[in-house]
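What you see is the complex with one protein chain gone and the rest in place.
Naming follows writing order (A and B), and every chain is counted from residue 1.
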Amino acid sequence: MMRPKAWVGLGLVGFVVLLGIVGPWLAPYGPIDQIEGANLVGPSSAHWLGTDEVNRDVLSRTLSGIRIDLLVVFLAVPVGAAVGVLVGLVTSWWNVTDVITQRVFDVVLAFPTLIFAIALSAFIGPGVWTIALVIVSLEVPVFGRLVRTSVRSVREMPYVEAAQVTGAGSWWVLRRHVLPNSLEPLTVQLAVSMSVAVFIEAAMSFLGIGVQAPHPSLGSLIKDGTTLMYDAPFLALGPLALVLALVLGLLLISQSLSEAHRD
Amino acid sequence: MTAVTPPRPFARLRLLAIAVALCLMSACTSAVGEQNDRGSTGDPVDGGTLRVAAKTDLIPKSVFGQSSDGGNALIGLVYDSLVEYPHDSLEPRPALATSWKVAPDGRSIHLELRDDVTFHDGKPFTSEDVKFSIQTIADPAWSVQLQRTAAAVTGFDTSDPHAITLKFDRPLSNILDLLDIVPIIDEDTFDQVKAGTGYNGTGAFRFAGWKPNSELTFDRFDDYWGGKPHLDGVDVKIVPDPQAQASGLRSGQYDLLLGTTARDAETFGKDKKYAVLDFEGATQQTYVGFNLDNPDLKDVKLRQAVAYAVDRERILDEVYRGKGIAQNLSWSPSSPAYDEAAAHHYDRDTAKAKDLAAQVGKVPTLPLQYIAGDPTAEAVAQIVQANLADIGITVDLQPVEYAQMYQRLVGADFDGLWIFGHTYAQYTPATLPVSAYPFNAEHNASNFLSDQYAEHADAAWGAPDPDGDVAEDAYAALNADMIDNVWLTDLVTFWPRIVTSSSVHGIDYTKRTELILRDAWKDQ
Partner (left out) sequence: MLSYLLRRVPSALGVLFVASFLIFLMLRLIPGDPVDALAGQDATDESRQAIREELGLDEPFWSQYLSWIGGLFRLDLGQSYRIGGSVRELLANGALNTVVLAVTALLIAVTLALVTSLVAVIRDSRWLNAMLAGLNTLGLALPTFASGLLLVLLFAVVFPLLPSGGTPPDGYLARPDITVQYLLLPAICLALPVWAGLTRFLTESLRSQMRQPYVTTARAAGVSRRRLVIRHALPNALPSTVTVLGIQVGTLLGGAVLVEQIFTWPGLGSLIESAISGRDYPVVQVLLLLSVAVFVITQLLTDVLQAWLDPRIRIGGAR
C-alpha cells in the first residue's frame, strides 16, 4: 500500500509535469512576446502573474520555463544515471579498471558542484546544455559508485562464484544478479538526483550561468524576479512555488521509496 | 510509553535561548540601529565617515586605464588634475594649474602651477611631477585611454618649479582633455601603485588601505590646498550585486550607492529619505556595433535597416527610465560636434527599415553579443532582438563574459552585432575618432576602414581651436561619415545616477563620473 507521503509527492510532481506539458497551449502569450506598453505591471486579470521588465507575460513564461526543468530532470538525470550504471557495472568487474574509474570518480566528485558549474560555463559558455552537462557529469560518478557497491558485494557471494565455475559469463552474472539487487537503491537515488537537478538548474540560472535570455526557465525567472524584489515582488513567486513543488515532490517520493525499501 | 523523566537539559537550553534573545534585544547594540542614526539638516558639519557601495573593485595594474568603481573613487579622492572641466561644458577651470595659454601655432601650452600644494607624504608639488605624470600616461604599459594624446607631448620645460611648458609634435585640439584626465602622481612612491599598497596624491583624501574584493578606505587630508574637507574619511565597500546595494542603503549600512540600476534609482527618488543625483554632462553611451568582417553585414543597407528598426525611445523609457536622450549620433548634446538633425536621422521608421532589409534579400540569423550577467545590457539586447524580428531579421542572443567582451572589442573580433557602451562623447570631439576603440580611424572594432574618415578624424585632431571653423567643418564631415556608413549606431545617451541617503550633502563628480567629496558632509 502506498503511503500518503508518496501520494503527495506524486501529486506535486504530476501537477508540475502536467502544467509543463499542456501549459504552453494554455498560455495567453508566447514566452518571448513583448507586449506594447505592458512594462512591469502587477498581477491582473490580463496578466495573472504580471509582466516583466521587457513587457512579457510572466505566466506564459513560467509555463514555458517548466519545460526546461522537465528536460533537465527527465533527460539529463536518466542519461547520467544510465551512463553511470553502465560504467559502474563494466569497470568494477575487473580490478584494474575498477581502481582507475574510482579515482576518476573521486576527482570529479571532489569539485563542489556549483564551482564546477561556474568553471565549466566559463569554458563552454552558459546555456541549457551546460546545465545538462553539469548534471550528467555529477550523476555518472554518483550512480557508478552505487552500482559498484552492489557488484562488489554480489561478486563475493558463493552462488555467483559457483555459477562462474560452471561457466556462466560475466555479463550473465551482472544482468541476472547485480542489476536486480541494486534496483531499489537506484530508484531512490534517481528521485534524489532529480530533485538535485532542479536545484542545480535554478542555482545556475540564478547565478547567470544557466538558461539565457530571452528564453525562460524556472531558475532564470526567479533571478529576474529577485533583481526587482522591491519594485515587483510578484515576479519570482510563481516560479519559486513551482521549483519548491518539484523539489518537494521528488524528495517525498524518494523518502517514501526508501522507507518502503527499509520496512 | 510514559514519559517519567523530566526533560531537564532542554529547560536549561530554553534559559540560554532567552538569555541570548535578551542580550540581542537590549544589552547589546544593534548593528542596524547603530547605522541608522540620523540627525537634523543644516549647515555643513565636520566629521563622520561616508560609506560608499561600489560595484567593481580597484585593479591596481590598470588603475589609470580600465575604469572600475573602486579605481574611479581612488582617483577622484586621492588625486588632483591640472585643470577641471565642469560637468556641462568644455571650458576648464583651474585646479593644480592656475592659468594656461596655448601657443598661437597650437604646438605648445604654458601652465602656471600652484605653489602651495604638497603631496600626502609632505613632498611639495612641482613641475617635475607634471612631467612624470604625463610620461606615465604615455607609457603603453598602462594602456590609458588618452595614451596617443599623451605620447604626442614630447617636450617638457621644467626650469621653473611652479610653471611648465609642454611641447607637442603636432597640433593637439584635445590637449585640455588630457590635462583634465591625467592624475598628478608622485614618482618617489610610484612602485607602490601597481602593488596596490600606496597612493600618494595631492587630493582631499589620503589612501588608508585596500582589502581586495572587500573595501578601500580613505581618510581626510588636513593640509589639502582647497581647505580641510568636512568628512573624516570615506569607506568604499565592494558590493557587486545592485540588489544588495539597494537593501544595504535601506538598512542604513551605506550612505551612497555607485551601482544602482535605473529602476532602483527611480524607486529611491520617490522616497524623501534618499536623494538621487543625475550625473548630467558625464554622459555615457550605449550602442549597437557591426563587425564588417562578417559577410552578412558588409551591405550598408542592412546596417541602415537595423539603425532604422531599433526603438531608441522605448529603450530610453523602459530601461534607462527616461534619464538621457534617445539619439543615433555618438556625441553628447553638450559636444561642439552634436547636430540635432543628424542625431535623429535614424529615428525609428519600421517601413523604411523593412524596405532596406528587403533590398538586401534573405538575411541569415545574426549573432548579437552583449555583457553576460548585466541586467541593463540584457534588457537592451532583448528589445533590439524584438525590434529586428519586426523587420524579419532573426537575431541570436549571445551573452559574453565581460573579459571576453573586452578581448573581442580590442581584437575587432565580434561575431556579428554587439551591444556595449562607449565614452568620450562628452569630451573634445577629436578624442573620439582618435582614441576610442569603436571609432579609432586607424583600427576600430568594426573593421571599418575609410581614407575619407581617417582624413576627417585627423583634421579634427589638428584643428587649432576645437570650437573654430576648421573644427566645425571636420565635425560635420565626421557626422556625415557616421550617418552614411553606420559601422555602429548609438541607442541612448544617458546620465549615470547615484543614490545617497538624504543625510549626505555636497556631493560632486567629474566628467568621468569620479566622485568629488571635498565639500561633502553628513548630518551627525
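Here, a contact is a pair of C-beta atoms (placed from the backbone, for glycine too) under 8 Å apart; a residue touches a chain by one contact, two chains touch by 3 or more.
Not measured: the values here are computed from a predicted model.
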Inset, instruction - Would you mind listing the shown chains in contact with the chain that isn't displayed? - result: A, B
Inset, instruction - Decide which residue listed in A:203, A:221 or A:257 touches the omitted chain of the complex. - result: A:203
Legend entry - Residue touching the undisplayed chain, where the options are B:240, B:269 or B:322: B:240
Legend entry - Residue among B:170, B:211 or B:228 that touches the chain left out of view: B:211
Legend entry - Sole contact to the chain not displayed, among A:178, A:243 or A:257: A:243
Inset, instruction - Tell me where the left-out chain touches chain B, residue by residue. - result: 1, 3-5, 7, 10, 13, 23-24, 27-32, 34-36, 57, 59-62, 65-66, 139-145, 147, 194-196, 211-214, 235, 237-241, 244, 247-248, 250-253, 401-404, 406-407, 409-411, 435-437
Legend entry - Interface residues of chain A (partner: the chain not displayed): 103, 106-107, 109-115, 118-119, 122-123, 195, 199, 202-203, 206-207, 222, 226, 229-230, 233, 236, 240, 243-244, 247-248, 251-252, 255
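One rule holds for everything that comes next: only the chains that are shown with their structure count from here on.
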Legend entry - Geometric centre distance via CA averages, chain B-chain A, whole Å: 42
Inset, instruction - Mind listing the chain A positions that touch chain B in their complex? - result: 32, 34, 39, 53-55, 122, 125-126, 208, 212-214, 226-231
Legend entry - Residues of chain B touching chain A in the complex: 242-243, 246, 261, 263-264, 267, 318-319, 372-373, 375, 378-379, 381-383, 385-386, 397-399, 401
